[in-house]
Structures are given as C-alpha cells and as structure tokens.
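In what follows, a structure is listed as structure tokens, so that the remarks can point back to it.
Removed from the display is one protein chain of the complex; every other protein chain stays in position.
The chains carry the letters A, B and C, assigned in the order they are written, with residues numbered from 1 in each.
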C-alpha cells in the first residue's frame, strides 16, 4: 500500500482527495494535517466519509510524519507548499501540489500575480506541470508535481489539438469559461454565499485572473512561441463543474477537426471527444475524472468553437492529482478513478 | 385606462405581463386568451396574482373581444401572430408581438429558420422592431411592434455603441451568451426539468440558433453592411437572467470606451452603464426592466469585452413590450416599470 | 414625505427595506448607517438600487441624524437596538426594530436565549409586537415596534385561527419549518456557502432555536395559558421563502376549518387563505408582503395540517416592518406593498 499524506485537508480539494482515495485499492491515507482542526476526525467534519475513515483525524503539520509518506498531496492555499515542499523532497517523499505554487515556471511572474515573492524558486527546475495529457513521461520521473489548475485543464485540453497542429491564429484566442462556486473554495466569503451566488451569473476578474498566466504558459509551450489569449471567467450557480467555451480562428479550412481531436486523444483514458455536433454538459462529468470535448465550426466559417467540460474538483484538481500519483508510481493510471459521473 | 388584451397568456411571458401590468396605473387587462385553459381564472393558474386579477379568466381567442382592445400583446409560440395580427390591425388595435413572427424583415429568412412559410409577409413592411434604444421614433407611430428577443436585446445593446461608432472589426464579433432556464418557456420538456438543467451547464444550438439572424439583422442595420457574428448560447442553472459576454476587436485604440458607452445611453431610462471595471450580475436586474452594461479592455489589448445582463422575461420580453406600449401611447416610458430589481 | 432612517442597512433586511421603500410614495430614506461601509453609496453595494438611490450613502450612526427622522428601522444584529432605541424614542422618533431585541416580553428569557443580558428592559413595557394581524390597534399607538420574526410570522398566522377558536389540543403543537438560506443573513459563514447549502437539506437547532420562545409567547397570548410546541427548523436550498407545515390535533370535529380560516383573515390585506385542498408554494409570495395559507385534515382524522408560506425578507421582515410603519402613521396599510409576487 502507498502511504499518503495530505497537507491542508479541510477544503474542497482535500475532502475530494479523501473521497476518491477511499476507493483506491493501493493507497492509504495515513496523515492529514490542519492547524485549525487538529484533533478533529475527518468524518466528523465531512460526514459523507463516516464508515470510510473512522480513525483518521486532522493533525498539526509535522515534517517527520509527512516525510514518512510515499506521497504527500498539498491541498493548501498558495504559499504553503513553497514552505514545506523542499523538506519533504529531501526526505524522499513525492510531492504532488494541487495549489498554484509550482505551476508557473517563472518565479517573477508568479510573484506578480500572487502579490508576494516566490518562496521556493530553487525547486522550479524540477517541478513538472501535472497535466498528464501533455507531460505523462516527465510525470513518471517527477519528485515534485504541480497539478494543473481547473480552468487551465479545461482550456488547454480544448485548445491543444488545434495549437499542436498549427491550425489556429494564435494571436487571438478566447476562452470564455464558466465555473461552479466550489471553485472559490470553502472559505467563508460573502461572494460565495448561497444567497449571493445563487440564481445569478456574472463575469469576474476580466482585468486579469491568476489562471491566465498558467494557461498562457501551457499554450506557449504547445506552439513554441508567444500567443494572444483573452480569458474571461464567470461564476455560475452550480456547485461543481467548469464549462470552457473556446474560440479560435483556423488558418486551414481543409482539416477534419473531428478527426484531429479524436486522434489527439485516442489513447487518453480521461479525455472523451464526443461525436460531431455534441454539446457536453458539466453534469456528465460530475464526480468523474473526465474531460469531455466537442468541436464545432458554426456556419462553416473560420471560427472554431471548442466546448470543454470537467468537474473542477476532480479532473480539475483531486482526480488529476491521483492520476498523476498513479503515473508516478507505475500503477494503472485509472486506478481509483474509473467510476462514472453522477447524472442526474 | 388603456384596454389591454393578451393572446396566449399561459406561458412565462404572459404571466410576467400580468405581473407588470398589475402595477401599471394606466393599463387594464380586459381579455386574456388560451384555448387549453379557457374558463380558468388566471389567479388559479398563477397564485402570485391572487388579489390582483380575481375576476380575470382565460378565454377562447375571439377577434371581436381582442379587436376592441387598445393594445393586444401576443405572448405566443411563433406562427400565432401571423394568423391573427392582420385582423386586429384592421380593427384599429395596436399589436405588440413578443414572439418572433415579425422580427425578421426577410420572410424567406424567417421561413428558413422557423421551418415553415411566413404567414403574413404583407405585414412586414409596417412591422417595427421593438428595441426602443434603436427605434423609439418609429415605435411611436407603429401599429405592429415586433418586440426584440431576449438574447438579441442583451447582445445588441452591448455591441451597438462600438458598431455605431465604427470602432469594431465587424467581421469577427462573438457573443457568448448564458441564459436562465425560463428562456425555454413553460412547455413540459425533458431538457428543462429541474433534474436535467440543475447543477449543470451546457452550450446548445452552436450550429445555429434562431436568434442569430435577428441579432445579425440588428447589427447590420447599425453598421450599414454585412457583419460576421458567432453566437453561442448556453443553458445556465438559474430561472431568470441573461448574461451576454461580447467580444470585438477595436480598430482605434485611442477611444475612451467608458465615455462612449455612457454617452450612447445617457438618455436611456433602462440602460445602465456601470462604472469602469464593473462586473454586472444578472440578479441585479431580476424582475426589473433594465439592461446593465460594463465594458472592459483586458490587458489593454485590442479585444474589447462587453458584459451585458438583462432579465430575459422583463427587458428581454414583457417589460420591453410594456415599454414599447408606453412609447406608442405617449405615456411616460417608465410607467409601471420603475421598480428596482430583487436582490438577493 | 415621511423621513426614514435605517440603522444597519448592509444586510438582507436592509437592502430589502430600500427596495420596498423605493416604491413607497410617502417615504424617503434620508439616512442609512453602517460603521463598516461608511461613505459607500448604497447603490455601489447593491447595484439593483442604481437609479433609485444614487445619492444615498452609508454613514456612521449618528443619534442626531437618526433622531431627526420620523421613523427609524433597525435592521441590525441583536443588541444594537437595545443600545440606541431609548435615545431615539426620547427624540420623538418612532422605532421599528426588525431584530429580536424587543420581541420577548420577558427580559430574563431574552437573556437566556441570546446569551447576554437584556440591554434595555425599561423599554419592554411599551414595546409592541409587530404582527399587525394580532396587534393592529396597539401598533397604531406604538412608539417602539418589535417586528415579528420570519418563522414566528409564518407559524403564528397558521396556528392562530385554531387557537383563538379553542379548537386545538394546545399541549402538542408541532411546527416543521423550512427556510431559504437568506434567513441566515449576509454574514460570511461556511454553512451558508452555495457549495454547502446548495443541493442539500437539513434540520438545525432541533435542541432549541431562538424563535421558539417568540412563537410560544405569541401562542400563549392567543390561548391565555401555557402551550406545548415542538419547533424544528430546516435549511432549504432556495434564497427566499419560508414554508411552515403545522400540525395540531383538533378537539372538535364538527368545525368547518376552511370557513374558520377565511373568516379570521377576511379583512386582512396580506393574509390569503387559499381554496380548500390547496398547496401554497413559497414562490407565489416571492418579493411580496403576503402570507398564503391552506388548511387540511388528511384522511378526515383529528390531525389538522396547516401550510403557511411567506417570503422571509418581506412578510417575514422588511415588508412587515413597512406595513407596521403604514399603520403607525395612519397611511393606507398597503402603501408600497401592493405588488404581486414574482413567479417564476
């Protein structure tokens, strides 16, 4: 059994790790930390876990206990993994970070977007971006994996076939993204209240959102150069789900887009290209580690519309983290992640 | 008092007309028709109207009764107004049609999108498109008003300042629109069930939606020529509200977009340009006859993002219809429509 | 014009007062206080109010400014009205308190339930409980009105006809109540997050909820003696609305319950007894100052089921407060409150 530690397990990505790992046949969560909830059993905080983790309780972060794990997941606000990752790596533990701490390769860019200095620039060199559909081989060897964010996963998986094939005008890409409210986390904030976020829709962060540089970095990698991206996130009255609606101008009309997408993801266990003409629903991936895609060219014009849906807490966070763990440990990549989405 | 008739009042735009007209000091609903519900009191079908319309009952459509009204609203599926409007116009009644029957000026285009021949092409010449912010003067004289649709209202009001000023690359406009479920009407359909549309998001009609030609027609009028528009509607888990996120490339960087929008709508009672940097929420217009706009230029690039929200049943349907009625009858345009949105 | 002040206007009952007063022809809000938001325009915090209160801004509480008002509403957490009411009364202002500060006649009982000493027991003698259907005459003369709470309004209006007529076994009354999330207020708390309260239902406070003594006091008054009441509140995934399902054993089988209820409320402008066999929906009163009731005797047994719905922010708070103001000032009781609920 793989011994798993979780740092900061009180938030939504933490409880989702616990839910998914409970059905993973090769993993056992042996330590989960939270300063504020130390001593509280996880099943008392999350009653859905009653019967699954009856002994496990939150504990104060302790390097020795975490360092004794085979894998440690960080499900923390940004900055925490900066402080602890180095020590765990030195202890021989694999670190899989669900936060944004090691996603941007450029420490200065990180500092600009997060408003504080990067806390562990010396580790950036070995951090591998945790998007298996791009980086599977590197993940197999990685000691430090920076799991891709939710918007970045949905957006990159939708754009990549076009960009890798050199088919899009890369100077004018648009990602109009809609997220469920759980993407804002479990922290108490007025904007995430039921009575504020319910029965309403709004854009936010149009001026600039922290996922913009992460997406741009991934798209630049795909094309080997600069790209122009406009990213507009929206808050949607649902708990889980991201729907990315992606717009790109194609420069070659002769290409069969459906075949292009199907071929790109033919061997990917967690990317599902739907039949031509489809409109994926976020609920079709609710609770499941799947990105479901459809590609359209409305009225046969040169503008391509890609529809991409994920569950922000699964393929956009905790499921993808476990997928990375499976790859890293040489397990079947689908282990613990093969269940279907919940619909309705 | 203005004598008002409503044809087809059992749907959401019908009950919303009743709700709004109940507080209109100069209008009295004297007849409301429904073949299927004839004899049923409106307050039995819509208990929110108890105490407001205790005597009013649905009746079988009758030309004489409708023709005796000063104004008749059609809150019907397409095709119904085609059949009845001519007779009512001949009787001297003003017809305000909330359906799509007279929105497209080209009968052949209408036939293509609606899959049946246009039923009253002879009336198209005098039909006035009911978007007061564009056509106020013509509405004052109109006998037949084709109230603008919900997506078209939000989209046109957002694009018009840019297009009228000649500032946008009109060949590549994008309208990414999100609608609440009430936009699909009150008909029983699986796709609009709570358990299907709840907790999920999806695009639909990417190949082509009936509001596309309506929007295109309005934008062509604004620029005096052809335009290129991609329109992607989405279904969102809320009852009311449309959020249009509009993308246009500006051709002149020197323009002050905020000032442009504020000036365009300075005298419009029902268009509210929010301060720079704002993100309008659909709930801020819930139940109110308002279109709320914000304009952004992310990262100072040449792509402009306009955010436009309305209540699809009010400024996107019944409220706008009453606004047209007020204009047509020389009443204060705001009469019966001056209440604030309901938040939360 | 009546000069109105609002203390603590940043919460949901505050913004609802503003929404309703905006359409009140005889009231003008001249001061609204909030320590934390002093200087912020109300329309910047609540964009639905743009165009309605463009000059009004929150200010630091100031006794002189408030004392110069004809009426001051308290839309504050408990304890605040205790501290300020006396001074305002001394200045000749009518105080209408939406908080729980003066609802319980017994200061010791208040202290037990609220965990702090009562701050103004000397004012209890003149505080009038603001439930017009019970206390209309006293409200006309009151200087200090303690507006009935949301659960207490729905529950008392449902039980009163039975109890006043001496028809129920008063030792075993049950109120199973369901509330929308806005009842928990606008404070940031994890339990009220969209992702916590959405798509779920739970009871809370079964051991004892602060509205229990308030309801019991009202029912005792109706019967002139002790009563036995079990009150179980539930949190429901909707923004607005309370549905009270009330159970009582009747001691006289011969009575016509429908007639009893209709007669009790025959002259009440804001209580609507629905036809026999009805099931009122909370949405039928959304945004409206109405309590809608239905009475059932399932299977003809001796257990009576009363269904009672209100909008917790209107008839359960701000609307009822304005109703009290109208009564107090000798205005038409329905002024500003006559609009229909919003459905859908």
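Keep in mind that, in the parts below, a residue touches a chain if its C-beta (ideal position, glycine included) is under 8 Å from a C-beta of that chain, and two chains touch if they have at least 3 such contacts.
As the structure is a computational prediction, the values presented were derived from the model and not from experiment.
Of the options A:107, A:165, A:329 or A:343, the residue whose C-beta touches the omitted chain is A:343.
When you scan C:87, C:126 or C:176 for touch with the missing chain, the hit is C:176. Of the listed positions C:40, C:165 or C:305, the one in contact with the omitted chain in the full complex is C:305. Set against the missing chain, the residues C:67, C:86, C:185 or C:237 yield one that touches it, C:237. By the touch definition given at the top, chain C reaches the unshown chain through residues 172, 174, 176, 178, 195-196, 198-204, 206-208, 228, 230-232, 234, 236-241, 243, 245, 247, 249, 277, 279-283, 286, 296, 298-299, 301, 303, 305, 307, 309, 344.
Against the chain not shown here, chain A presents residues 12, 15, 18-19, 22-23, 46-52, 182, 186, 198-199, 239-240, 272, 274, 278, 280-281, 283-288, 290, 292, 338-344. Annotation for chain B: contacts to the undisplayed chain at residues 12, 180-182, 186-190, 192-199, 237-239.
In this section, only the chains that are shown with their structure count from here on.
Geometrically, the chain at the heart of the complex, using CA-atom means, is B.
Spacing of chain B relative to chain C, judged by their CA centroids, is 36 angstrom.
Averaging C-alpha coordinates per chain places the centre of chain A 39 Å away from that of chain B.
In terms of their C-alpha centroids, the spacing between chain A and chain C amounts to 45 Å. The multi-chain contact residues of chain B, meaning those touching 2 or more other chains, are 198-199, 239-240, 280-281, 283, 286, 344.
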